[in-house]
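First the structure, then my questions, so here it is.
All protein chains but one are shown at their positions in the complex.
Right, chain A next:
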């Protein structure tokens, strides 16, 4: 229940983020009982690396406070879409915050926007989309995998977001988006193996004043097919980019410094000891990880112009080849 707006106290049913370390971030439900494999209600206990935590213990606690575990302690935080992306259970490949941020900004979402997403996948992006468009807007999200759609629907309900989102179990490449959405949508987002098959359907969904489209694809061949299809359907401002984030580890490093001053003076018999004495110098630095993702996916953005300018022939995306040879 805890995804909708700003909350200070944990109430029963809330999803709570348990923060132990930067690499140990978990999502826990503040509930007394849970169903076990046989469907019986049993007390809900979450096993952390620092000992067990009863779901019940969280109820009534304030977000942002310390929670004691048998072998240590952690902090409980109100979930945000960014924390959720880190803590959620993967049911598919997911999109991460650097790409998600770019997507929401470039789709020009704001409270009140109506947005289509396909596929829903693990709902990593969906949570950020919902935050951007609520309370007056809506997310329509589509996945042809029934179980994923069902789990996502349940999750949005558990997170208190159900009034801002509708989950469809539907193949958008074959059957398009809901006809009821025709002319009602501000933005369309695609994370599909064959996005170009969904684009012709997406065109109908846009409001008469037009809107923005984004497609996320790991492979360049998908991007090429997508861009061709976008041109064919009179999209403008077609742009492809990628975003890679580097997270630094900030450290004070102590480095040895060689002493050479003494070499300028004549050698003396009795200073043999401090000759090669090394100094230690502290330096503050930020170190990138030894290895990090070098590719997530290509983001292709495009503008659907308003209906009165759609068939207009322009050459706005003239060959923008800047390669001078």
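By our rule, a residue touches a chain if its C-beta (ideal position, glycine included) is under 8 Å from a C-beta of that chain, and two chains touch if they have at least 3 such contacts; residues count from 1.
By our rule, contacts and distances are computed from a predicted model.
From the set "tRNA (adenine(58)-N(1))-methyltransferase non-catalytic subunit TRM6", "THIF-type NAD/FAD binding fold domain-containing protein", "General transcription and DNA repair factor IIH subunit TFB4" or "RNA polymerase subunit AC19", the protein name that UniProt assigns to the chain left out of the figure is "tRNA (adenine(58)-N(1))-methyltransferase non-catalytic subunit TRM6". Touch with the chain that is not drawn comes from one residue among A:128, A:151, A:173 or A:213, which is A:128. The chain not shown here is touched by just one of A:68, A:174 or A:241, and that residue is A:241.
Remark: the omitted chain is touched by one listed residue; of A:30, A:53, A:100 or A:152 this is A:100.
Counting over the whole complex, chain A has residues 5-6, 8, 19, 22, 25, 62-66, 75-78, 80-82, 97-98, 100-102, 104-106, 108, 110-112, 128, 131-132, 134-136, 209-210, 220, 223-224, 227-228, 238-248, 250, 252, 284-286, 298, 300, 305-306, 308-309, 312-316, 318-324 touching the chain that is not drawn.
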